[in-house]
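With one protein chain removed, the remaining protein chains of the complex are shown where they sit.
Letters A and B mark the chains as written, and numbering starts fresh at 1 in each.
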Amino acid sequence: MRKDSHSIETFAAWMLALLWLLPLAYSFWSAFHPSEYATRFDITAPLTLDNFAKAWSQAPFARYYLNTVMLVTLVLAGQLVIATLAAYAFARFRFVGRDVLFALVLVQLMIMPDVLIVENYRVISGLNLLDTIPAIALPYMASAFGIFLLRQTFKSVPNELVEAARVEGASSFGVLWRVFVPLGKTTYIAFGLVSVSYHWNNFLWPLIVTNSVESRPLTVGLAVFGAPETGVDWSVITAATVMTMAPLLLAFLLFQRQFVQSFMRAGIR
Amino acid sequence: MRFKTKALLTAGFMTIAGLGATAAQAVDLTMYYPVAVGGPVTKIIDDVVQRFQKENPDIKIEAVYAGNYTDTMTKAMTAMKGGQPPQLSVLFSTDLFTLMDEKAIVPIDELAGADGQEWLKSFYPAFMENGQVDGKTWSVPFQRSTIVLYYNKDAFKEAGLDPEKPPTTWAEMAEMSKKLVKRDASGNVTRWGVEIPSTGYGYWMLQALAIENGQKLMNEAGNKTFFNENKTVEALRYWVDLSAKDGVMPKGAVEWGTLRTDFLEGKTAMMWHTTGNLTAVKEGAKFNFGVAMLPAKEQRGSPTGGGNFYVFKSASPDQQKAAVKFIRWATAPERAAEWSIKTGYVAVTPAAYETETMKAYVKDFPQAVVARDQLKHAVAELSVHDNGRIYKIVNDAVQAAVTGTQTPQEALESAQKQSERVLSRYK
Partner (left out) sequence: MVASVMSATEPKSARRRNWVKSVNAWLLLLPAMVLLATFTHYPIIATLYHSFFSLGRSGPAEFVGLENYRYMLDDDVFWQVLRNNFIFALATVPTSIALALLMAVWVDKKIVGRSFLRLAFFTPTVLPMIAVANIWLFFYTPDYGLLDQFLKSLGFAGHNWLGDPSTVMTCLAVMVVWKEAGFFMIFYLAALQSTPPELKEAASVEGASRWYFFRRVTFPLLMPTTLFISINALINSFKLVDQLVIMTKGGPNNASSLLLYYIYEVAFNFWDTTYAATLTVTLIAILAAVALTKFVYLDRRIHYQ
């Protein structure tokens, strides 16, 4: 009886998993087969890379890749530095206005830059940064989430380690660099993965502030490319879609454990 | 202090992104353009720009594809508000009032030089209508179209209809559609009679129907609309009844973007679409197809449609001059003919139809001139102040009606009420 219910559950779990993979599997099917087979599933259908070649030649995807990589790097680098400094201050210093400032940081946790598009657009254009990669990155550069995570981590650093470093004559920065940063490694990885996947996938804000091929990230490039008006072949659109997803998907498959654990870590705190 | 921080940040990031000042001798132009039809349009435009640059090495044009018309207008305006306007753009011919209200553009006749007036007279007058206000020409026709009826001749034969006699009236279209609908054994429709797209360009289709019913949708000054007139309501009712009563059109919103594929896949025997799609249909059709003028109620008719060249006010005199040079080059008869052949858009000057290339093409493919011939029945496309907003209001009304959420009367009453609210500022 119990065994039965067990295998029924296993079966159900597998069905759900297959259902969950179906959309992805389908996009791969249609990307790797000629367009006649886009909606016909025939196991003998010939495989082809034509769709990728077409997509690649019809829009500047190479440039879009470069833009996205630059964007993600810029955001992450900025976030890590800024959040580390801020978290250090919050976790290890006692100073006037700490609680107020921390509350001000937390404001960003609920009112994300994503919803402030109208005014942030004004700010960015006031800074004369429209249509640049920094324009996409800046609003996200100070991450309340990152500060919050690192602060928790830094708080749990044992006091003895700090004292030991102090005795050796390390300055405030020295302590931060030699004690806190190494101990925060897992948090950094966790935050980094979450941040990279967020900004690789971000769309609405980049759509608003970019105008040209030179600054468009992949997501915006894909949206512009796939507009149904152009009637681009369905298989070619899926090929472009697969190209957009591929790097993250690949990274995810390779470092599955780290990804899951990172998202977990980032979430529980 | 605060300003300094910003300036510093700016400077810092400018270097990071490697955006050094671009020192160039040549005149640099940025041009946004939309794509609303099938085929390798971006490639065609790139090619046009390349060839122009070869002939004019002192001018560099960066052509930026920014989506459909609405997206492109959004981009152009966003860039302008952000202080980086393009120097020229292809935008809806009907965005004129909006662009004028935003003080974004300059009249072109003043830039065109001594023979400018003559040049501007060489275009089809129907295409110039949307571009002329207060005796000035603010835009030059480029990718212009009318709506035509595409029909599947093979399907006509199969249904016992004469493939050389497309419908000429509303009643005929409804009747023929009934014969063209095909069902499978279980009664599900496998082929519809006719499809009129209701997303994106629903206002355009509604305007076609209204014109055919003898009703204008707006006044010349662009500050009054006639959405709730009886004849407009009648026009929308006819459209809605094609699916609700006659059952010859699918229920719900019909996608503009995928309609061509529907037609090519044989899912519908007829479709209303822009002639700009003609070449893509020709390339993709595995059956014989015909192109006809839209059927009449009181009269034939279609609004013109599509995009014009605009020159932006903020561009330097040199840039403006270079922009006009490009526009003249791109609309010259040979190029206009070539563009028309590659896409299906109507060539913008009569002279283009006199070129040898065009004559040869039309001889083999007479469908190519239907849209041009329809010009004599054509009316300027709906164009008012705050155009984007009014389009959205009409599109919403059309969608509310075709999905059965509201009756045509209710939907259009509400559209009229909302439009009046928006337009009251421009009286």
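Annotations for the structure displayed:
Keep in mind that, in the parts below, a contact is a pair of C-beta atoms (placed from the backbone, for glycine too) under 8 Å apart; a residue touches a chain by one contact, two chains touch by 3 or more.
This one's a predicted model, so the numbers in the text were calculated from it and none came from an experiment.
Shown chains touched by the hidden one, complex as a whole: A, B. Screening A:Ala89, A:Ile133 or A:Leu149 against the full complex identifies A:Ala89 as the residue touching the chain left out. Here the missing chain is touched by one residue of A:Ala45, A:Val69, A:Ile117 or A:Leu183, and it is A:Ile117. Although one chain is not displayed, chain B still touches it through residues 5-6, 70, 73-74, 77-78, 81, 101-102, 186-189, 198-200, 250-255, 258, 261-262, 265, 267, 386, 388-389, 392, 395-397, 399-400, 402-403, 405, 414, 425.
Taking the whole complex into account, chain A touches the unshown chain at residues 9-10, 13-14, 16-18, 20-21, 23-24, 26-27, 30, 39, 81-83, 85-86, 88-96, 98, 101, 104-123, 138-139, 141-142, 144, 147, 152, 155, 159, 162, 172, 197, 200-201, 203-204, 207-208, 218-219, 222-223, 226, 234, 237-238, 241-242, 244-245, 248-249, 252-253, 256, 259-260, 263-264, 267-268.
The rule is short, and it goes like this: only the chains that are shown with their structure count from here on.
Distance from the chain A centre to the chain B centre is 38 Å, each centre being the mean of its Cα atoms. Chain B meets chain A in the complex at residues 6, 9-10, 13-14, 16-17, 19, 30, 32, 35-43, 62, 64-68, 71, 75, 78-79, 81-84, 200, 255-258, 260-261, 277, 280. The residues of chain A lying in touch with chain B in their complex are 58-59, 70, 74, 121, 124-134, 138, 208-209, 211-213, 223-224, 227-232.
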